[in-house]
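Every protein chain but one is kept in place in this view of the complex.
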Amino acid sequence: MSLRLEDFSTYARNTWCPGCGNFGIERAAKLAFAELVNEGKIRRENIVMVTGIGCHGKIADYINVNSFYSLHGRAIAPAVGIKLANPMLEVLAFVGDGDALGEGLEHTVFAAKRNVDMTVIVHDNRVYALTTGQFTPTSPKGFRGGSTPRGAPEEPLNPIELMLVSGATFVARAYSVNLNHTKELVKQAILHRGFAFIDVLQPCYTFFDTYKYYGPRVYDLQKEGHDYADWDAAMARAREWNYGGEEVERIPIGIFFKADRPTYEEIVLAGRNLRDASVPKISGILLRHT
Amino acid sequence: MSLRLEDFSTYARNTWCPGCGNFGIERAAKLAFAELVNEGKIRRENIVMVTGIGCHGKIADYINVNSFYSLHGRAIAPAVGIKLANPMLEVLAFVGDGDALGEGLEHTVFAAKRNVDMTVIVHDNRVYALTTGQFTPTSPKGFRGGSTPRGAPEEPLNPIELMLVSGATFVARAYSVNLNHTKELVKQAILHRGFAFIDVLQPCYTFFDTYKYYGPRVYDLQKEGHDYADWDAAMARAREWNYGGEEVERIPIGIFFKADRPTYEEIVLAGRNLRDASVPKISGILLRHT
Amino acid sequence: MVQEYSVLIGGQAGDGIRLAGGSVARLFNRLGYWVFVYNDYQSLIRGGHNFTVVRASGKRVQAHRNKVDIIVAFNQETLEKHGWRLKDGSIVIFDSDSVKAEGLGLPLTGIASKRNLPLIVRNTAALGALASTLGLEFHLVEEVVRSSVRRNVEENIAVAKEGYDMSGGYRGFLRVQALNNPPRPILSGNEAIGLGAVKAGLKLYVAYPMTPSTPLLHYLAGNADELGIAVVQPENEIAVIGIAEGAAYAGVRTMVGTSGGGFCLMVEHLSLAGQAEIPIVIMLGERPGPAIGLPTYHAQGELFFPIFAGHGEFPRIVVSPGDAEEAFYLSAEAQNLAWRFQVPVILVADYSLLESSFSSVLDEGRVLIEKPKMWSGGGEYKRYLLTWDGVSPLAFPGTAGVTVKVNSYEHDEYGVTTEDPVLTVRNAEKRLAKSRAIEDELRKKETVKTYGNMQAETVLVTWGSTKGAVVEVAEEHGFGVLQPLYLNPFPVWEMEKHFPGKKNIVCVEANSTGQLARWIMFHGFRVDRTILKYDGRALTVDELEEKIKEVSA
Partner (left out) sequence: MVQEYSVLIGGQAGDGIRLAGGSVARLFNRLGYWVFVYNDYQSLIRGGHNFTVVRASGKRVQAHRNKVDIIVAFNQETLEKHGWRLKDGSIVIFDSDSVKAEGLGLPLTGIASKRNLPLIVRNTAALGALASTLGLEFHLVEEVVRSSVRRNVEENIAVAKEGYDMSGGYRGFLRVQALNNPPRPILSGNEAIGLGAVKAGLKLYVAYPMTPSTPLLHYLAGNADELGIAVVQPENEIAVIGIAEGAAYAGVRTMVGTSGGGFCLMVEHLSLAGQAEIPIVIMLGERPGPAIGLPTYHAQGELFFPIFAGHGEFPRIVVSPGDAEEAFYLSAEAQNLAWRFQVPVILVADYSLLESSFSSVLDEGRVLIEKPKMWSGGGEYKRYLLTWDGVSPLAFPGTAGVTVKVNSYEHDEYGVTTEDPVLTVRNAEKRLAKSRAIEDELRKKETVKTYGNMQAETVLVTWGSTKGAVVEVAEEHGFGVLQPLYLNPFPVWEMEKHFPGKKNIVCVEANSTGQLARWIMFHGFRVDRTILKYDGRALTVDELEEKIKEVSA
């Protein structure tokens, strides 16, 4: 029996604001899960979502699959642990921009560096939304929020660039409004063997309404023949837009970079299964201690 | 009276191993301080060293200037605070590779992003030395240490690339053996208005003896006419060597990139002096609360 | 009898319930009433259910009651959830465009939309109607609107007037009496803490957003220019405290604010402050845990944690205000103590203290910046000079001829690392000496407050904002109340004074294990009963009255 979007819903009351970009991500994820299961590529019970804390994190309540609703900034380390414990699982981290690029930046960089076979989806609304609108690492300079009434004092961080230098083997950007494109990226990211990163431009209707800004600017890299095997080309595309403001005319979405290298869990586990219940005899070791 | 290297010494007994690359960094720093003071460019009492924890951190005990010997991985945040509190101070963070690129990576990235006017000097021995030799973020894959007897499972992180995408406005690499070159870089970094980063290749004689590896490979970017105003060229040079092993023949040292942009403390303080002892009347504010 | 009114305003997140509550409070304030405003909201941005209770009284009140005189309902859910709060003679004011009810219905949505104004102006219309039912003159409403609304001021006044004029038969229904008092500042705990710190010399506030401390960040950022301070928001809480400690080392008074989860991340730096002797004030806002728990609700779950957080042994002060006035003075005192003893001071404040508003009479002249022990300039400077009270003279980097070395390792007097056993013992004893000096100092201060009849057999002991309900009930029923303002060092000398002969010591607090009760018992005193509430909501006066019957019977 083929699964549909609704099969991944829960009874939880959705509390995102009307117009929130998170709805697009939720739909894209559910559709991606349903299609991959229907296509026989993954098993439903093997999907695990790990989420941070913020508006984005609520997605754990809304999708009926295994989930680990973690601390703020701390979704990615548990995700790595889950993958090590059971490499059969399809591990996805749904994280916030404040969450995974601020509070817990180091875990994002290191999961990429290690090429853990997992997917990170950043709900990049470029604002701390759940705490009512402060600037985040990806907010444009001058962003006015509760903590910066005279404008954020910092230039934004470009997560695509960051991931390119960190060793991620699948680096992409999506726009939550483009449902189908986002869903396809999520599917490809899940199927990618290695660390996949998608920065989803997700307008926060309430604290940073970027619909009008993104709408006319986004374009699909894949439609323009970008060669995602070429790291330099990927970096050049990443630098077309630095998460700033009006001055830029085009914002690329799609896959910037994709490569193949051994995954962390392959190397660390070297074929070992940590769920194996057998216990070693230690008498030989004890003898060596005499 | 002109200051000499010895004027910056303390009575502390030096406990670095004979042959340690840290001696070169210590000398370079003392010479840089002495020369800058002698040249009238900085005042001795304005120098503040903040250090992490590791063999590198001991430099706080060995140089007779103001110092904040912080926690492991936590030198850079206090350094930012010191600069905000008193922008007249010349703030330098002497950090380890494990310290500032592992434990506290996020602070390094964010200080760069903000362009805080400070200098970060990484004693990059590519090993956790003080804890007796484990692999760090910059160790080559396959590095054998106490925690990885079969070799480190991860590709190294390239701190130069990382700083280039993080927004650092002065990005350089030094080799602790090249005393004069290192000293000159330290001087330029101090004089640079903005966030200056120097990754110093510092052989750890005991746990990762890289003298023979670096010796024939390092070359000076500035002698080869590298244009440090060109970000793309800087990135290309950074990628000549990815902190790996034998396969590479040349390792660039010198200044990769240099640029000018407003500093964090200029923007945040907007001319305010936090050491100003005056206290505001709040009666006006209280009235607004009625 | 004391004049008293309670108004509940309810709706969805985004309806501006909290703002409306503020306006109602201002209205009563201008009539000379003491007000207390309790805010109940969910961890979401739109939708859900939010409500605010404004209690206004002729005497000081610092807790809300279950029953109310007026409900202002912006949606049906408000009445479903709060209908039970109505008494005989209570009125419901509601948006007749979206709510079915009996009472004073006004087409609030229509009033807003016909003027093309955002829905949030429903608040102002309702305020007008409310004022009319209270029999107030319109100029009072106008004053309140002018003092609290920032955008579309004239339109808001027009809307308020429309609401005012539409109250029909309800005009003067609750004819409120003006009292002969000047209006008092209405401050939340967050605001009071911010202002108190500034009056004691705060120049840099560092924080990462986290409920219930976020309003302090916003308040100080919003008033930074007027207050002459800088406010920065770094990448995470580890950076927050690192930056603050760096600034303190360089001579600037700082504060950081957070809640339990963020405080966890600061604990290693807390220990650093202990070793390196860095003055730092940490505002720890409490909400129900563990972990994320209930982010926007009320609890007093962290008494032991701040007292024992951090590895190793070092002196620290933990202080716990119970209302906005105490928050103001204790926040200032926290700064002075941190700098006097060069120790971390943790200001523990529960959700309801931080996010409720209290009529507060503040005397800014009472707050002084105490000058810390500074280096006199003679001889060689030693950052960690051994002294009888464990406190070494301070100097800051940038001082000619001086080298200021602070150190996270054990160190000698100059701040150079040592592993010597004798110096190790000496440093531990320096820290012990400081602990004693702190206790000596606290013995001279007001470390507990008492209320009610301290001769009674029953004494209620409480901390934080819970004292609002406790004091009111105790005064009514003739009990005594003891409220420690300092939790560490714990003022045992005060317990010794107040506890003997009491037959019935009852601890009232908002947690599930009775932390204050345990803390008191740990110090060798008897606690007979506990009244614990841990559903995430602050105790109301009525609830406590119910429970007190059980334990005082």
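Each chain carries a letter (A, B and C) given by its place in the written order, and its residues are counted from 1.
Heads up, the rule we're going with is that a residue touches a chain if its C-beta (ideal position, glycine included) is under 8 Å from a C-beta of that chain, and two chains touch if they have at least 3 such contacts.
These numbers were taken from a predicted model, which means no experiment stands behind them.
Participant: Consider the whole complex, including the chain that is not shown, and state which of A:20, A:48, A:95 or A:190 touches that chain.
Facilitator: Selected residue, touching the omitted chain: A:48.
Participant: Mind listing the subunit B residues that contact the chain we can't see here?
Facilitator: Within subunit B, the residues touching the omitted chain are 15-18, 53, 55, 69, 71-73, 102-105, 128-132, 134-135, 137, 146-149, 206-207.
Participant: Contacts of subunit C with the missing chain: which residues?
Facilitator: Residues in contact with the chain left out: 42-43, 259-261, 263-265, 267-268, 270-272, 274-276, 288-297, 299, 301-302, 304-305, 307-314, 408-410, 419, 421-422, 424-425, 428-429, 431-432, 511-513, 515, 521-522, 524, 534-537.
Participant: Provide the residue numbers of subunit A that touch the chain removed from this figure.
Facilitator: Those residues of subunit A that touch the unshown chain are 10-12, 43, 45-46, 48, 50, 53, 58, 60-61, 64-71, 74, 76-86, 88-89, 104, 106-107, 109-110, 268-269, 272, 274-290.
To be clear about the criterion, only the chains that are shown with their structure count from here on.
Participant: What is the distance in Å between the mean C-alpha positions of subunit A and subunit C?
Facilitator: 37
Participant: As a quick test, compute the distance in whole Å between the mean CA positions of subunit B and subunit C.
Facilitator: Computed from C-alpha means, the inter-chain centre distance equals 41 Å.
Participant: Among the residues of subunit A, which ones contact at least 2 other chains?
Facilitator: If we look for residues of subunit A contacting two or more partner chains, we find 102, 104-105, 137.
Participant: Multi-chain contacts only, two chains or more: what residues does subunit C have there?
Facilitator: 235-236
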